[in-house]
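One structure is given below, represented as structure tokens, and several questions about it will come after.
For this depiction, one protein chain was excluded, whereas all remaining protein chains were kept in their positions.
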Amino acid sequence: MIDTGIRRGDLIDTDRLSIEEMKELFRRAEFWRNRPKTETPAYPGTYVANLFFEPSTRTRLSFEVAERRLGMEVIRFDEQTSSMVKGESFYDTMRTLAFLGIEVAVVRHAGGGILQEMSDRSPGPVLINAGEGEGGHPTQGLLDLYTLYRHFGELSGLRVAIVGDLRHSRVARSNLWALKTFGARPVLSGPESMRDPELEQLAPYLPLEEAIREADAVMMLRVQLERHRETLFHSAEAYRRVYGLTGERLEMMPPHAVILHPGPVNRGVEIDSDLVEHPRSKIFTQMENGVWIRMAVLERAIQGGV
Amino acid sequence: MIDTGIRRGDLIDTDRLSIEEMKELFRRAEFWRNRPKTETPAYPGTYVANLFFEPSTRTRLSFEVAERRLGMEVIRFDEQTSSMVKGESFYDTMRTLAFLGIEVAVVRHAGGGILQEMSDRSPGPVLINAGEGEGGHPTQGLLDLYTLYRHFGELSGLRVAIVGDLRHSRVARSNLWALKTFGARPVLSGPESMRDPELEQLAPYLPLEEAIREADAVMMLRVQLERHRETLFHSAEAYRRVYGLTGERLEMMPPHAVILHPGPVNRGVEIDSDLVEHPRSKIFTQMENGVWIRMAVLERAIQGGV
Partner (left out) sequence: MIDTGIRRGDLIDTDRLSIEEMKELFRRAEFWRNRPKTETPAYPGTYVANLFFEPSTRTRLSFEVAERRLGMEVIRFDEQTSSMVKGESFYDTMRTLAFLGIEVAVVRHAGGGILQEMSDRSPGPVLINAGEGEGGHPTQGLLDLYTLYRHFGELSGLRVAIVGDLRHSRVARSNLWALKTFGARPVLSGPESMRDPELEQLAPYLPLEEAIREADAVMMLRVQLERHRETLFHSAEAYRRVYGLTGERLEMMPPHAVILHPGPVNRGVEIDSDLVEHPRSKIFTQMENGVWIRMAVLERAIQGGV
């Protein structure tokens, strides 16, 4: 029951995926998009556990819908402050899940590299990273790229401006790796205090207006108001003025350029409210695409890799 | 995917339902009551989200059973203190649910008219009000009337005494509207301090014994011990003496009159313990009927109105 060999189905982050693997995920996402909701479930009797050690609404719901549409049996496990968060007992939890017959574990975790460690030690179910601290969020990165891929037809050469709190963004990280793999041309922008030297080894940091002026897509990151309460909370309007995507800044973008945001949106902070549902916004399209991409990722996990 | 037209399937409160609509719901409740539990699900691949921003046991379980019996895919979403409780972000949550493929949202909320606002703005799934603050609780009203309708054969002219904490009761409100629509003759009673001028525009307020003496049905409201802790908690026995349904008061009711209570019951406060399962009590029948009525309401939501 326990696979102790090479873990081909684990999804730890986008830096371990090739172009071919990602394109295959896009193809399967497209496949699932076109299936009727009522067709016979593809994977009955396959058990998946959703282990969310940090709060999450969108990602959790998106995975749950994806799992149900595949016909999987979904086990929720959402103790946010569990004794199982750390090292050894996380390992025992994974082994327990395996012996209960659970084949896939979708894990959101505060981080510290625990998913990589579990992937290496391989105690149980195939692992899917659903967001790990400030580390990575590969299914978000994949759904963002899938959204761009569907819109532009290809990713190579695409200019993507990633704007905002780079230092604390697992989304930026997972996007950057995948964009680089596809030969896209990401650039970074945002407050000086939120720059991240590590990310700047992958893409140049530019002033905001320069970053968006030639972008094919502008990806606004969520301001973690809850993390920056002291310094930022009372200056949400100040943030908007200097780094927010406003109607005025939309005008600076090329006419064909689209807007992305991983959600949830702080309307009036990093993006003006009337841009959220603007014809050039892909924000809700991203949410829809998330279901298809996660179905593809889950299927890859069940099948042990593509 | 998003219906931005007339929202015929929303259920915000009973005041927006006609006699015909309610009778059709009763007919469908009757239909579902008679189906075997193991028959092929009627609505596979239909996703419903239960959003309970306030604690609830009975209503949530009742909806969940109803949803499962229809074969729907049930998504739970029960963050009680979510950042999504208020205005704009509630709207974004609804849109997100729609783009995740969720067609119906069952919402319990602290109130403030958010459900009506959402119904007007129509951002996503069809909405079912599962209890909104002190506003309304339409499925409770419908199941109460359905219980009376099954027992008496009709509702027109029926004398229903609603007794207790009128001011804080969403149950009283939803019942009153529906009873009036059917041409029943509701009366109100309860402590002076709990009277509600708005409700008294719909039905007369009477002294308790007068209210129950000619009633066909007596609906006891739950004393919100948790809300009135200061003044009431230590005087539960005092409440019982003055406003509780006791064996003595049962004697005053006409011999054919029945007892209703929305539950959960405070035995020995608003109703004596041995009356809860009295032959003339419909309290557990109400709970059973709640499943059939909610199936009918969910079906109406899926089909976009009756």
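We call the chains A and B, going by the order they appear; numbering starts again at 1 in every chain.
Throughout what follows, a residue touches a chain if its C-beta (ideal position, glycine included) is under 8 Å from a C-beta of that chain, and two chains touch if they have at least 3 such contacts.
Everything quoted here is computed from the prediction, not taken from an experiment.
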item	value
Identified contact with the non-displayed chain, of B:16, B:68, B:121 or B:180	B:68
Of B:29, B:178, B:245 or B:265, the one touching the omitted chain in the full complex	B:265
Residue in contact with the excluded chain [from B:23, B:58, B:151 or B:213]	B:58
Absent chain, residues of subunit B that touch it	36-39, 55, 57-58, 61-62, 64-65, 68-69, 76, 263-265, 267, 273, 276, 284-285, 287-288, 290-291
Where the unshown chain meets subunit A, residue by residue	1, 44-47, 49, 73, 75-77, 79, 82-84, 88-89, 92-93, 95-97, 99-102
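We adopt the following convention: only the chains that are shown with their structure count from here on.
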item	value
Where subunit A and subunit B are represented by their mean Cα positions, the distance between them in whole Å	40
